[in-house]
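Written below as structure tokens is the structure these notes are about.
So, subunit A:
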Amino acid sequence: GCGNGTDKKANSEANTTEKKVVRVAFTNYYVPYDFVNQAGEPDGFEVQVMKEVEKLLPQYQFKFEPTSDDDLLIGVESGKYDVGIKGVWQTEARKTKFIFPKNNIAASVIGLTFRKSDADKIKDMDSFAKIGGKLVPIAPQNAQYAVVEDYNKKHPDTPIKLLPSESFQVADAYTWVLEGRYDAFFDIELAYKNNVVNDKGTYHKFNDQLAYVRYNAIPTYPIFNKKDQEFADAYDKAIEQLTQSGKIKELEQKYFGEDLLQLVKK
Partner candidate 1 sequence: MLRLTGIHKDFNGNPVLKGIDIAVEKGDVVVILGPSGSGKTTLLRCINFLEQASSGEMIFDDLRLQLNKVSATDKRNVRKKTAFVFQNYNLFNNKTALENVTEGLIIGRGVPKNQAIEIGKAMLDRVGLSDRYQYYPSQLSGGQQQRVGIARALAVQPEVILFDEPTASLDPELVGDVLEVMKNMAREGMTMIVATHEMQFAREVANHVIFMEGGNIIEEGPPEQIFFKPKVERTKSFLSRILKSTA
Partner candidate 2 sequence: MELNYDFMVQTFPAILKGIPVTLEITLVSLLVAAPVSFFMALIRIYQVNILRQLVRVYVSFIRGTPMVLQILVVYSLLPSLLNYLIKSLGWAFNVFEIDPAWYAYVVFTLNTIALLSEVFRSALLSVNEGQIEAGLSVGMTLPQVYRRIIIPQAMVAALPNLCNLAVNLIKNTSLAFLMTVKDITATGKIAASYGYNYIEAYVDVFVVYLILCTLVQLLFSFAEKQVGAFRQLKYN
């Protein structure tokens, strides 16, 4: 069957001294949440949280597997991986495929980057939607795509024009907004801060021509294979401990420089 991962666990359970191996798939290119660092090691906020979780769960041994979004989703669904982290938003449809734990692992702050000259017209998502501005296309497997889709479901009268496209992994979007090809770019805040606001950023010279408005902070979850309920529960307990001990906050400061989780609307 698909759950050969669990078969293996069953074997190792008999042997009490041996730890259960869980395979944690994480996406490669989602800085600063999940990525492979210069040294070739798993890194990122979500990855670090998972490493802390591992420390609190002596019965498990984590094995981190960097991979693509596509493989992560198929792999967790089929049981090749036990957990996947890639900044997943929770939706009802997804719950039929995966186990979502009670506690989120991180939060993603996203918003709109646009030309400063449009600052009088674009104040938030709603005003952007109203003027019918053009949004830089988003890859459908990206988290942002689902957010906009969700927004459109909630605002059927003034939907945002959402154009899907495979993503380049390229910051050309800023150029596209500047030259008027598109009116706004829906992205995570950190990218904007690092590229434009940060005075070492490559797009810093456009700092006075671009503007950013925050849309929302959305909780992101690890996804578990349907057979891993037990593990998901263990995860929940560990996260609660980590939150209380302040470890999460510490990591947030390290990776984001601020308390993102607080922004999440409960």
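These made the cut because all candidates are chains of the complex that A comes from, given by their letters.
We take it that contacts are C-beta pairs under 8 Å (C-beta built on N, C-alpha and C of every residue); 3 or more make two chains touch, one makes a residue touch a chain; residues count from 1.
All values derive from a computational prediction rather than experimental measurement.
J.: Just to confirm the interface: in this complex, subunit A touches which of 1 or 2?
T.: 2
J.: With touch defined as at the start, can you tell me which subunit A residues reach candidate 2 in the complex?
T.: 2-3, 70, 73-74, 77-79, 91, 93-94, 96-98, 137, 140-141, 145-146, 149, 163-168, 170, 172, 175-176, 179-181, 226
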